[in-house]
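Once you've had a glance at the structure underneath, I'll fire off some questions.
Only one protein chain is missing; all other protein chains are in place.
And now, subunit A:
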Amino acid sequence: MTEPLLSVRDLRVTFPTPQGPVEVVKGVSFDLGQERLGIVGESGSGKSMTGRAILRLIRPPGKVTAEKLAFQGRDLLSLPEREMRALRGARISMVMQDPRYSLNPVMTIGRQIAEALRVHENLSRSATRARVRDMLEAVQINDPDRVANMYPHEVSGGMGQRVMIAMMLIPEPQILIADEPTSALDVSVQAQVLDLIDTLVKDKGMGLILISHDLQLVARYCDQILVMNAGRVVERCAAGELDKATHPYTRGLLASVPRMNEDRDTLPTLDRTAWEGT
């Protein structure tokens, strides 16, 4: 069997508080190959923290420990910051939630994407421009030359998110972490953005970690699903077998979503007293 791209064992994230340290991720383990993994949970379940911990983006006083956190066999936790920086973006990159806050408002889109490339590769100016143009085309932006000269406030949310995806994919990483990539977008645009991520991930043979609170959406776009609650993985299953999920939390989450063909008078809600924490 080939070695997984990313291997995580017993990942823990803690933050100190006046009441003592609080563990927000309590021992998460998974392996990621060239596949699509979905992490689902409510706010506060630790799903975003898991994504950030992989990239070592948790700042002090937050603390990350793990038995193993390895990317292609290299231990990420002991890597010096310098090498980590070379790896971030180039090998593992992350698409953030809201393009309005994550793009630099005073830099044109073309320059921002070029910057992502320049940091990791040494290319001539014209080669860079050509790559930016190709990338914008790959994310289905019709008029790449015009868009490259625009500022983030001049484009819509969906286009902004495509720009961000372009920026994250241009150094050709092996793993893409997408943290709620579409929750700031409209339903009709959501599908387009996710289809785009899906095609790019498949074409380039990348690994994808899709973090979302939307079970159906994750089920549609992923192969494997982890369900998290209060910092722990409560269920893991193949996306196709989501309806056979057994944990009461997963079942509760599934049942609480209104269906297109709705005939229930009230939606079942989660009995929060039944679980610890949150």
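Just so we're on the same page, a residue touches a chain if its C-beta (ideal position, glycine included) is under 8 Å from a C-beta of that chain, and two chains touch if they have at least 3 such contacts; residues count from 1.
By definition in this document, contacts and distances are computed from a predicted model.
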_Chain not displayed: protein name in its UniProt record ("Two component regulator three Y domain-containing protein", "Helicase", "Glutathione import ATP-binding protein GsiA" or "Permease")_ = "Glutathione import ATP-binding protein GsiA"
*Which one touches the absent chain: A:Q19, A:S78, A:N142 or A:T266?*
A:T266
_One chain isn't shown here. Among A:N104, A:T199 or A:S256, which residue touches it?_
A:S256
*Which of these touches the unseen chain: A:E115, A:D198 or A:D214?*
A:D214
*For the chain that got dropped from the picture, name the residues of subunit A it touches.*
42-43, 157, 186-191, 213-216, 220, 252-253, 256-262, 264-270
